[in-house]
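Right after this comes chain A.
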Amino acid sequence: MVKATPLLALEGLTIGFGDARLRVVEDVGFTLRHGETLALVGESGSGKTLTGKALIGILPRGASVLGGRAMFAARGAGGLPEAPRDLLAMRPAELRRIRGGRIAMIFQEPMSSLSPLHTIGDQVSESLRLHTELRNDAARMRCLEVFEQVGFPDPERAWSAYPFELSGGLRQRAMIAMAMACEPDLVIADEPTTALDVTTQAQVLDLIRTLQHDTGMSMILITHDLGVVANMADSVTVMRKGKVVESGPCETILTDPRHGYTRALIVAAPHVPAPRPEASAAPADPIFWARNLSKTYRGRRRGIGAPPPVIRAVQDVSLTIGRGETLALVGESGSGKTTVAKLMLRAEDPDPGAEIGFRGADGRELDVAALDGAELRDFRRRVQIVFQDPYSALSPRMSVLDILTEPLEIHGIGTREERRAHAAELMRKVGLSPEHLRRFPHAFSGGQRQRISIARALALQPELLVCDEPTSALDVSVQAQVLDLLRQLRDEMGLSYLFISHDLTVVADLADRVAVMRRGRVVEEGPAAAVFADPRHPYTKALIAASPTPDPGRRLDLAAVARGAGDPETWPEPFRYEGDRAPPLREVEPGRQVRCAA
Partner candidate 1 sequence: MLEYVLRRLWHMVWTLLLVSVLIFWVVNLPPGDYLSNQIAQLRASGEASSIAKAEFLMRQYGLDQPLWKQYLIWMGFWPGPNGFSGILQGDLGWSFELDAPVADIVGEALWMTISLNLFAILFVYLVALPLGTVAAVKANSAIDYIATFIGYIGLATPNFLLALILYHKGAHWLGLPVGGLVSKELADAPLTFEKIRDIATHMIVPIIVIGTSGMAAMVRRLRANLLDELAKPYVVTAYAKGLRPAAAIVKYPLRMALNPFVADIGNMLPSLVSGSVLVSLVMGLQTIGPILLGALRSQDYFLSGFILLFISALTLVGMLISDLLLAALDPRIRFSGRNA
Partner candidate 2 sequence: MTRNRENPSAPRARGLSRRQTLAAGAALAAAAGALPRILRAAPAPVEPPFLAARVASGALPPVAARLPEEPLVVDLAAKGRAFGRHGGTLRTLFSRARDIRYMVVYGYARLVGWDHEYNLRPDILREVEVEDERVFTLHLRKGHKWSDGHPFTTEDFRYWWEDVANNPHLSPSGPLELMLVDGAPPQVTVLSETAIRYEWRAPNPRFLPALAQARPPFIYRPAHYLKRYHADYVAPEQLAPLLREYRTRNWAQLHNRLDDMYKFDNPALPTLQPWVNTMERNSDRYVLERNPYFHRVDAHGLQLPYVDRVDAGIAAAGLIPSKITLGEADLQARTLSFSDAPVLKKGERTGGYRTLIWRSGAASEIALHPNLNYEDPAFRALLRDVRFRRALSLAIDRRTINRSLYFGLAREAATSALPASPFYDEAHARAFAQYDPAAASALLDELGLDRRDGDGTRLLPDGRRLEIVVESAGERPVEADAMELVAETWREVGVRLIYRPLDRDILRNAAYQGRSMMPLWYGWNNGLPNPDTPPTDVAPVDQANFCWPMWGQHFQTRGRSGQAPDTPEGQRLLELFKEWNRAADRDARARVWREMLDIHARNVFSIGIVNMAPQPVIANTRLRNVPAEGIYAWDPGAQLGVHRIDEFFYEP
């Protein structure tokens, strides 16, 4: 069988780090054909990004290619492949001509990957100036064309805009435009959607797919999300600790994973759950609730005399968490979900008129909004929080032991010995070895740290945990483990959770009830199973439709996403907002509310 010359044939790539030549990537190889997409899958630290960067010679300081060949056959004139040349052996000047021209890269974090001081137009047209004959107006025309292509609503404005003026999705489109400007043969997309909200991700993925289809370019998609892979890739290479553990055509890998790691990844990936039997309609024994919660911030005064603008972060939110239940608060970033948590915890004071109640195991009802002094301290004992960023959540100056005994110390519980024993117990509870008590947070991986955070939150034996996106900073496999742990702890200790997440699928298995937020308001609320099985609100539907799952058979439903993910003003009747006015939250079924008129 005569094979066509592939676009890129990488073999034996080995990358070393530092003086010790620590091998971070070892003997990695794959082949990418023209027009196809190869997914490079692995968790952080697996070497997938380094592999991508090595191809175009932009390894970070200290890293160097120790071996390997990357035969790249650019599309020549007339679409016929040129003779393959080794990217890894090229002289810098030669490689520079290919870089950005024939091979472009899209980075993960569009905000920091774009220079804040230069306009989008300047940055995008720069590739054209470097790799084509296009100058000035011609370059500009081409850029505007690309902007149009990547879906900028107003290409002219995009040309003169600065990155910080754009939303996250548009910024990523700008990155894509930059990569596409020279019509490259290969785009290396490094986690292009990880930093985006689910609905935006869906749109961006769709864009990439369309572009690829239109231009016939190939792509290396670096990601940890098998859901994305399922939607995008032709073939998959799974990496772990710098080595390839499994590779093959996408369908094969997803449906018939052979390696234990690949299997774990697939299992861990979030799924839209199958319909479950109906759970209780409304919480019978509420432990923690809020009524009419609002929060307005005063912006900076814009002029002398002008009233300061008002930012309504949370508007009229009412929630109830039943004892032993998990309420998931879901919404994109900026939807006000974290503010709700802060208000309920009294980390911030809500606008007057709000009511926050807590009824502990002792049956006493606390008016949380009015607590202070010893009562507030008592409340804080019973309600604990787990933060999103496992790095910021633990003081780097304290050993794990100090971190875990501190809550007890603050509340004067137990003797030194008792506290220490308690800490060891907590470690075991969250699946860590008590031997590690003397260690410092920085020695642990993100997942381990999140476990320590959870252990700290459990130290005072609270009745309720607020989990503020506890897994969003973690890799998929780790995320699943932590979710498992949380579920297990809830069942063991009879905890109640307020679980905040931007990803509906993450909470699918854990949550009893789901409240979906958008722009400071709850748009749909109800039992988890019901919401998943039968989402009523267009936004909820969009969220579900936009969640990529590692199921080659289930592609993203972009039409649904488009309907619900836009501005509330664009929602179909009867869900549409009129400026600041929104339809009321109506009970459509017992225990199920949707924000809609009539």
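If you want to know what made the cut, all candidates are chains of the complex that A comes from, given by their letters.
One rule holds in what follows: contacts are C-beta pairs under 8 Å (C-beta built on N, C-alpha and C of every residue); 3 or more make two chains touch, one makes a residue touch a chain; residues count from 1.
Because the structure is predicted, anything quoted here is derived from the model rather than measured.
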{"item": "Direct contact with chain A in this complex, candidates 1 or 2", "value": "1"}
{"item": "Residues on chain A engaged by candidate 1 in the complex (per definition of touch)", "value": "53, 56, 58, 60, 96-101, 104-105, 107, 109, 112-118, 123, 126-127, 130-131, 162, 164-165, 175, 178, 299-300, 302-303"}
